[in-house]
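Here the complex is missing one protein chain, while the rest keep their positions.
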């Protein structure tokens, strides 16, 4: 239990012991520099971990762990808390033995070592990555309690790597007939995904770094594809091969999964753009509001089609909206943090956020999505999220319309 | 030893075993998700640690550890590798017992808990932090071998917190006579620094988060001051108190240290702006260039006066310059990553970078700095850095003019 | 010697040509038009052997198991095979088997070849892959028990897949230039007149994710528990 600062009590209140009695750390000598050559979070932060959603998948090596969005700040996801999705487990690959092959419809098929790749012209860019199945459990009804599980297949990093276009140029790819590329991983699943050539040439990267350091093993060390705006499964990890071709590949994760089932029984194939979406992270489900009075309400917005231009917040279940403050930088296909003032008077409330991107697209309501796509789509649920605040201060996950 | 991709050998070359023999990770099952609830870097990254410079200080709890800039990417410094500077050691403070007091020339002196602070309107902003003594060992002559030691008292994070102006307003500070603030830490040294009110009201923050998570203990958990553009010592860690006053305080670290000795024997006091500066991080001292041919030369630029507008690079010791590519985002008082193409023909070369900020200020040469300030200044050496490439590919730290 | 070599697409000293043997070692993908499919064949009978030895422990003897992964076989009918559309996808719930979704036979071949068995991917011979694909098709009543699948007849089998006509690319999530299918407007006031609570976390699911308070930071407004000194004041 932690104490809340209280209004000044009667004149007998001398003050808090936390202030009147100087703490040990104000009266002693602490630990030296480089006590930890590579540091870690405070001991008081151990509640924040990436976690599995029980019952979601059957085996943990073909599963997902969710990032604790309820406790993150700004837009950068700490590498240690980046969400995970593996199909055949993760590995810590020796980078000196790793190779990238670029072949198919190219003049010169080539093999690159890490030394080779890291000598090429590089770019550093901030992008979000969201699994296509993020919020998928909520297509039908409310199913999970906190934002970690509703939206936690979402992370955002500064990536450094070489543009895929640089590699394709270096191999002399067939500009006329090379309409698609296949990206393939080096893990057991050898994950394969088709990307259309116009996107591949636009902003797709072969990245080796996230947030200033090399990729973490769980995120594809030593190289992964970064496919801005596209669902996470396209960001092939432990990347070993790029093939240029004239047709899409209809791989397992383009045919049996990551296909969106429509009401007429047809699967939408190659559905991969992550449409404009947002969520309030504080307060959010499973949290308790400490007190009436002033609160900073904060959350994240993003769009696979470009920049976030506006976020509106409602405190009454969508009856009325106010426009939130957006933090900088404004980057395409990158998370954007929003904040808005709120004075809670103790009455029940329903909080929602609604994002608008540079194309003018307005994040939809769950009933609008269901009207078109039904509720068996699994993927690409970008609905407005509602959090109910009870009189007790408890916040819970609800759907309203 | 790692292998470099070789040009295609004779027709008897079938291929590399790394490709022909599928590695274990392509033929097996890896580790599950959430194997590590909070992850860490690859086992192959262990060379990259923050390190002390032997002989620089006498005791490690009043010392500095340097960030390994030679191996970082983009602009975000991973929290585990953020440079450290403590005067009386670091602590992992229980945040539920931590308090911030704002007092002095205010209508209502106030005490805030962490709960209170984190309910206030917050901002998230990216800023660099550089110790005023960074590159200080090189005022006289070349003294240290690598960019970790020449420039490693430099880091950059996305900070989240409340603007100091919000707190000052909340306490009703004296707008007429309150010309300065004192910030004080809760560690043994109870570090104190004066900041002028115009800066305090501009962009100074009381921050609890760095790069998406709470501050690390080494960096001031649970709160620190973020004083954009000012030298690191002003970014008081484990912040416990803000006092509003009408005069500067001339604290120990404003009088005995962080004063710049001029040739006439006068100490410049309250020297605190980190002027425009840049450094090439790859290739840099202590590294060896692998091979002739194409290389991406990369580095960092920053200015305490605002945005970086241009970086030029010379490969011939300053005779001729080419303008580098700048990565986005362009943020005030934030690192900016630059990259430039280079084809090394095997001849000796001297590499330099020169940054220009939005005020038009051009990063100076070491001899220009010495002509004005002599060589005993210790602080605020923002000279152009020179790296010499020998025919062997070895890169070393030199000074030229 | 390096003059002019920084022009686009030319990075002297970087990378090398891939050898034919190297390309052969890694270029394992099989496309819907069967580009990449190695010649060969495998019988249903052989497939049953492989399945029972290497697959059934996880996927069940008849591909029906839900233990380790969703069922592979089930939910398709003779009428579906005729129509090329799986009818139960129109009305059914969320349980969908592999064969219900499979629209391209290459996908099954490619995936088993690259990724199965799960703990020993890429350990099957080409014949074993043909065989086990044939066996799965037989379990789904798509090919007869004496069938031998091969690179010669696989295109014919494609024409029998129950859901071969079940996919579409005509939607807004593939091509950046396409129009989104769902529209909302940026109404600011008096938008919803009646706010209906459509769904809340069901009672039985409240504990499904463990102690939620222990998954929140112990300080700040985003806490799992109110402070010791009570409810909102």
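So that you can tell them apart, the chains are marked A, B and C in the order they are listed, and the count of residues begins at 1 in each.
Keep in mind that, in the parts below, a residue touches a chain if its C-beta (ideal position, glycine included) is under 8 Å from a C-beta of that chain, and two chains touch if they have at least 3 such contacts.
What you see is a predicted model; the values in this text were computed from it and never measured.
Contacts of the undisplayed chain with the visible chains, over the whole complex, involve A, B. Checked against the full complex, the one of B:148, B:278 or B:385 touching the unshown chain is B:148. Contact between subunit A and the unshown chain involves residues 5-8, 13-16, 19-20, 22, 26-29, 95-96, 113-115, 118-119, 208, 214, 222, 291-294, 341, 343-345.
As a working rule, only the chains that are shown with their structure count from here on.
Per-chain CA centroids place subunit B at a distance of 45 Å from subunit C.
Taking each chain's centre as the average of its CA atoms, subunit A and subunit B sit 27 Å apart. Of all residues in subunit C, those touching 2 or more other chains are 11, 13-18, 22, 26, 118, 121-122, 217-223, 227, listed in ascending order. Across the assembly, subunit A contributes residues 1-4, 44-45, 48-49, 51, 59, 71, 88, 101, 111-112, 116, 119-120, 188, 190, 240, 290, 295-296 that each touch 2 or more other chains.
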